[in-house]
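All protein chains of the complex are present and in place, except for one that has been dropped.
Think of it as A and B in the order they're written, each chain with its own count starting at 1.
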Amino acid sequence: MTEVTLSNVVKKYGKHQAVHGIDLGIHDGEFVVLVGPSGCGKSTTLRMIAGLEDISGGEIAIGGRVVNDLPPRERNISMVFQNYALYPHMTVRENLGFSLKIAKRPEDEIAKSVTEAAGILGLDELMERKPAELSGGQRQRVAMGRAIVRHPDVFLFDEPLSNLDAKLRTQMRVEIKKLHQKVGNTIIYVTHDQVEAMTLADRIVLMRDGHIVQVGTPLELFNTPVDTFVATFIGSPPMNLVDGEVSGGTLWLQGGIELPVPSSARSLVRNGQKVRFGFRADNLMPVGHSVEEEGEIAELDLTVTLTEPLGTETLLFAELGGLEVQAKMFNPRPVAPGEAMKFRLMLDKTHIFDAASAKAIRG
Amino acid sequence: MDRNLAHRNRRRALKTAHFIGLFLVMSIICIPGLWIVLNSFRPTVEIMAKPPVWTPSFTLDHYRAMFGGAGEGGVPVFSYFRNSLIVSVVSTLIAILIGMSGGYAFARYRFKGKSGYFVGLMLFRAVPGVALSLPLFIVFARVGIIDTHFGLILAYVAMNVPFTIWLTDGFFRQIPKELHEAAEIDGCTRWQAFWKVEFPVARSGVASAAIFAFLTSWNEFALASQLTRSVGSKTMPVGLLDFTAEFTINWGGMCALAVLMIVPALVLTFIVQKHLIAGLTFGGVKG
Partner (left out) sequence: MTRRRVPEWFVLLLPAIIVIAAVVLIPLIFSLYSSFTPYKLTRPSTLWKWVGFFNYEKILTDAKFWAAFGRTVLFLTIVLNLELLLGLGIALMMNKVTWGQRTLRTILMFPMMFSPILVGFQFKFIFNDNIGLVNNVLQSVGFQNASLPWLVDGNLAMFSIMFAEIWMSTSVFAILILAGLFAMPRDPLEAAKVDGCTAWQTFRHITLPFLMPFIFIAMTIRSLDVARAYDIVQIMTGGGPARRTELLWTLMSRTGYVDARMGLANAMGYVSILLSILFTIYFFRKLSAARAELGMAG
């Protein structure tokens, strides 16, 4: 059983505090993704788990054992680095077998493990090459192979895909997910890319400024963001946010647009409360080009300013009370900028955040 | 928790050892030089005292003697300083011009036998000064440029060119080719492109090469001791010998001259120390 537990973990660099006492429990075999904008402390947290950074306060336990002061080699972890961190003077075979050699395992066992890892990742052809002779994707694969030969308790990934081009990134993402399904170890994965987080994670840990903002499954974060930060960070395109004020059962948005307060929120808002009204592009669709759904619907007349055809759908940028909001058009037809269209807004899929605290108002 | 504690203690012990080691190293590096400086301010009686005097008194006698024209032992320090300065500065300037043009050729042009030329040039730098001084003495004597600034400058230029080529080659190679291509498209000739674009970018590297050349000339002894004879051309390293007589050495006076030699070198080095390291490594690693 290798759960990883962080209790009140703090990291300080002199006066500057990078991680503010975070608590996190990770279950055995779970794929957890730490995600957040750069500088949010996610990499620092991972490096503290790895033992590459000292812990300024709190406690980290791996498999029930406190590892605060243990060097990385006594934690039985393995790590895949952003820049792959392959040993430039060793061949692929030597790179893969290095950790086992250091652990003084017998030759034949090393050879067996290396061959097995190479098989899993399709590296058989490349075994005698040096890192300099490999492409980015191949290096990435070697880095992963090096992590799996050791059969560690926990895998740590530090932005492993950020140096790859878009196509390779998608491909490697699938491979990492397959790898997890195959080996089933606990994985802690750091990225700044919310798409990676959504697609890979069993649970996402969203961080900002050294604090954990929200922990949950990808769909929980997508459907019930706790605040405007989560709402705009998770999901692509980011959630549209419009300032407004509640008055009776009506929501007055900036620019004088009037909408009924969604029924689920009606009892939670005060009269005169300043709010931010959020809705995703997927829930604002031109009439006749929407996914037909039942529910609370409001209609809006908006002027299209820009279009981005994506194939099965077209992303529309429309003007709403002086703001630019994004909408989606399914079964698209060509739209000229300046065209006025009637839109359907799925009111029961919208979110209301308190303007002062940015927290979600939800039952 | 035991293992955690053990690791913490080990780390603390290592830290202490690290501090002590560094302190020792720095002491060994500093003490000999400081000893020279200190003794240049001590009266000769005290330097020679037996048993040793550990509380130093202070005197400027040695400096007064040194700068007071032909002072103590009649060593014309001013002339030596002037000779050193002229020879080092002029030879450095020429070596930089010649070396830079050579370094540029190696960095920017492709030609047959390039690495051969390169290694060949470097090997000339490996010829020991002493070994060269014998034939050079004879040749210079024949040509009649022995005991002149010109002769010594010529020798130092030849000595410094290979190393300058190595350093500047490394620096020019750091500069992307696109830079001078862009300059040429913008209307420069190749010559203008070099002086207006590439040279300013490589300036710090060229400066570090210049410091190396200057220091080599400033400190050189083996050649200078044979190629110079009189007050009119002797440099300071050769001048140091003037403080030695058959059986005695004027330590205080020598220390004072030593300080005079070191100070310019130190000042120059402080100014460009960062580029110095970069220069050496670029030249080598990316070769």
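Quick note on the criterion: a contact is a pair of C-beta atoms (placed from the backbone, for glycine too) under 8 Å apart; a residue touches a chain by one contact, two chains touch by 3 or more.
Remember, it's a predicted structure, so these values are computed and weren't measured experimentally.
Undergrad: Can you list the shown chains that the absent chain is in touch with?
TA: If we consider the entire complex, the absent chain touches A, B.
Undergrad: Check each of A:88, A:256 or A:272 against the chain that is not shown and name the one that touches it.
TA: Touching the chain that is not displayed is residue A:88.
Undergrad: Which residue from A:112, A:130 or A:349 sits in contact with the chain not drawn here?
TA: In the full complex, the listed residue that touches the missing chain is A:130.
Undergrad: Pick out the residues on chain A that sit against the missing chain.
TA: Given the touch definition above, chain A has residues 50-52, 71-73, 77-79, 81-89, 98-99, 102-103, 130-133, 146, 150, 156 touching the missing chain.
Undergrad: What residues on chain B make contact with the chain left out of this view?
TA: Touch set of chain B with respect to the missing chain: 18, 21-22, 25-26, 28-33, 35-36, 39, 47-52, 54, 97-99, 101-102, 104-105, 108-109, 111, 117, 119, 121-136, 138-139, 154-155, 157-159, 161-163, 165, 215, 218-222, 226, 237, 240, 249, 251, 254-255, 258, 261-262, 265-266, 269-270, 273, 276-278, 280-281, 283-287.
One rule holds for everything that comes next: only the chains that are shown with their structure count from here on.
Undergrad: As a quick test, compute the distance in whole Å between the mean CA positions of chain A and chain B.
TA: About 56 Å separates the centre of chain A from that of chain B.
Undergrad: Considering the complex alone, what residue numbers of chain B touch chain A?
TA: Listed in rising order, the residues of chain B that touch chain A are 1, 3-5, 7-8, 11.
Undergrad: Can you check the complex and tell me which residues of chain A touch chain B?
TA: 66-71, 74
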